[in-house]
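Taken from a larger complex, these chains appear in their original positions, while the remainder are omitted.
Here the chain labels run A and B in written order, and each chain numbers its own residues starting at 1.
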Amino acid sequence: MKEEETLALLRRVRDGSATPEAAMERMRQQPFEDLGYARVDHHRTLRQGEAEVIYGAGKTTEQIVGITASLHRAGNDNIIITRISTETADALSTHFPLDYDPLSRLGIAWPCEHPMTGDVVVAAAGTSDLPVAQEAIRTARALGSHVTRLTDVGVAGIHRLLSEQSALHHARVVVAVAGMEGALPSVVGGLVSCPVIAVPTSVGYGASFGGLAALLAMLNSCASGISVVNIDNGFGAGFLAHRINQMEGIHK
Amino acid sequence: MKEEETLALLRRVRDGSATPEAAMERMRQQPFEDLGYARVDHHRTLRQGEAEVIYGAGKTTEQIVGITASLHRAGNDNIIITRISTETADALSTHFPLDYDPLSRLGIAWPCEHPMTGDVVVAAAGTSDLPVAQEAIRTARALGSHVTRLTDVGVAGIHRLLSEQSALHHARVVVAVAGMEGALPSVVGGLVSCPVIAVPTSVGYGASFGGLAALLAMLNSCASGISVVNIDNGFGAGFLAHRINQMEGIHK
């Protein structure tokens, strides 16, 4: 409840158009729906500008169906459901329309068309990094950002990246996805003047330690303007990229 | 060298107003000055919008003086020098004007006034996190961002943070600085709709392992819209916050 609303409510109490008890009740009301196993936050769209996202891993089909229904009842569409298998997607599809992509394992419930604006570049170092990159891309697009994808631009063949400098220079924000040594964000960070979101992936073996090597490399990047999300967190990168991409200019 | 410049140069070769050898020389020229111990990148201002920053740790006073002079010759002021001791700052002050702050250990060479615009909020969880927060603040201000500081708003006394919701809601970007369990960014991330940059600090002891606990917590935040920089990297957070803060709106 915003301060103005509170003040308005208080004035209505003074005016007698609301009883203290009713005002108390109103103030006690929570902006979420409690499903027993989950509390769905219906005010997030107002408060934060995007609807709630469903982290699918570790949830049953029934739970996902319930949360999706609750969000849809509240007027949301393009509801993002991450990390679900093809089997789960098939099961969900019997309950509501779902746009599912097995590469990114990301589904969009109640999908609908909307304009995509701005310019997010998602660059993947290697072919094996594509699932994570794709999760970022689909997330950003579902939220309304225009996305350009660059694939196989790892630093061990630097000319492949340098040939895409034009795309990089037009970006409002770059998502750089890499496993193994995770060097891509550092090189990208030196080429562009926009924010760079680094996504380490678990691609690799041995001393990659499940993506730890790439994560540490990215955290220690000597380029400026870079920040890092969790290993394989394509969703988080895409979500943040959208937030940055959609920023308005400073009001003078 | 941009494509247009290259094309213009090629046309001058065709026209005979430039020899192939001179064109070759022009194309070979590098946009940096080699000091022997460092290569100062003079085109970064053009390429990336901000001047080079000097990472002071591990550099001698002579090296810092040399790099600063090179940057100043190229027309830069408000040159940021990070991680220098009071002794080094005193020594540097004999060579050029330096605005130094011992809390953040950050100096600004050839300081000059400039307008500060937008709205960056830097929130520090505890009193001990202030040096890192201050490094972020001074960096963002030196680059031209308006900054609001919130101190001692750690989550173990959640009402202290909630009382600052108004400041948080006005921010274009929030920098959340915390050591120990590093929980501040998660709570902030749930309250705001702008990008949040999380900065783990090495404040703590025992199983904090030099900031590792806070770093891991922030990488695993269940809030959306958060990304992380290296432990104690106030500079990096301030730099990135400025980049995001200064973004223009999407051109329609």
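Just so it is clear, a residue touches a chain if its C-beta (ideal position, glycine included) is under 8 Å from a C-beta of that chain, and two chains touch if they have at least 3 such contacts.
Nothing here was measured: the structure is a model prediction, and the numbers come from that model.
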Oligomeric copy total, full assembly; chains in place: 2: 8
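Everything that follows uses one rule, which is that only the chains that are shown with their structure count from here on.
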Angle (degrees, nearest 5) of the CA superposition of chain A onto chain B: 180
Centroid distance [mean C-alpha coordinates] between chain B and chain A, Å: 24
Complex contact set, residues of chain A against chain B: 3, 47-50, 53, 55, 117-118, 166, 172, 191-195, 197, 215, 219-220, 222, 224-231, 236-237, 239-240, 243-250, 252
